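The complex appears here without one of its protein chains, the remainder shown in place.
Up next is chain A:
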Amino acid sequence: MPDTRRLQRELKEAASATAADGSAIKLELVGTDLTHMKGEIAGPAGTPYEGGRFVLDIKIPDTYPFAPPIIKFETSVYHPNVSSQTGAICLDILRNEWTPVLGIAKALLSVQQLLESPEPDDPQDAVVAAHYKRDRRDFERTAAAWTQFYAKTGDAATDVDFDKLGVDARAVQRLVEMGFDKAAVVRALRQAQGNEDAAVETLLSSME
């Protein structure tokens, strides 16, 4: 079992910190189980992630705090050190540089820091890292489009450059008109590599 007292303490401290200084980082339980949490970080200002709210899935291993929490992005992020498919994060302190001194909140801060300063030489997503190295401007536009679409709520998400998400805007339009959720449409289209029929099939099968 992980150290439940420490986890409770961390949760309490994170809650009071959120209450005190706005909402740079949020940490809350998913259910009643202390080993599964959700985190939320704000995209750092001055980056393509600005304005986005990124949700992270946090699993606490049995050996916590001696083993790091298992953190991955639930919100899709276009970042060299984050898998665009699974949300897995390549960050040293979440692997072998972890020490018990760090807590979950510090880990989330480090992830936020990572959004600010990508490490394309130690990539999690090779395609994204290559993009970052090849054309920084274009990378930033894509990352901003992803942020716009996935990490912002409300009207902001409607005005998105779908080309930057790697999908055809008209195809998205057509599928959305069929009654599917927009985010799901984009995900399915990306998965099907633009093939509309395949995407529809995925969407239908996921509804069952």
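Definition applied: a contact is a pair of C-beta atoms (placed from the backbone, for glycine too) under 8 Å apart; a residue touches a chain by one contact, two chains touch by 3 or more; residues count from 1.
Here, contacts and distances are computed from a predicted model.
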Matching the hidden chain's UniProt record against "Ubiquitin-like modifier-activating enzyme ATG7", "Similar to Exosome complex component rrp40 acc. no. O13903", "RING-CH-type domain-containing protein" or "Non-structural maintenance of chromosomes element 1 homolog" returns "RING-CH-type domain-containing protein"
In the whole complex, of A:S16, A:T86 or A:T99, the residue touching the missing chain would be A:T99
Residues on chain A facing the left-out chain by the touch rule are 3, 5-6, 9-10, 63, 65-67, 99-101, 103
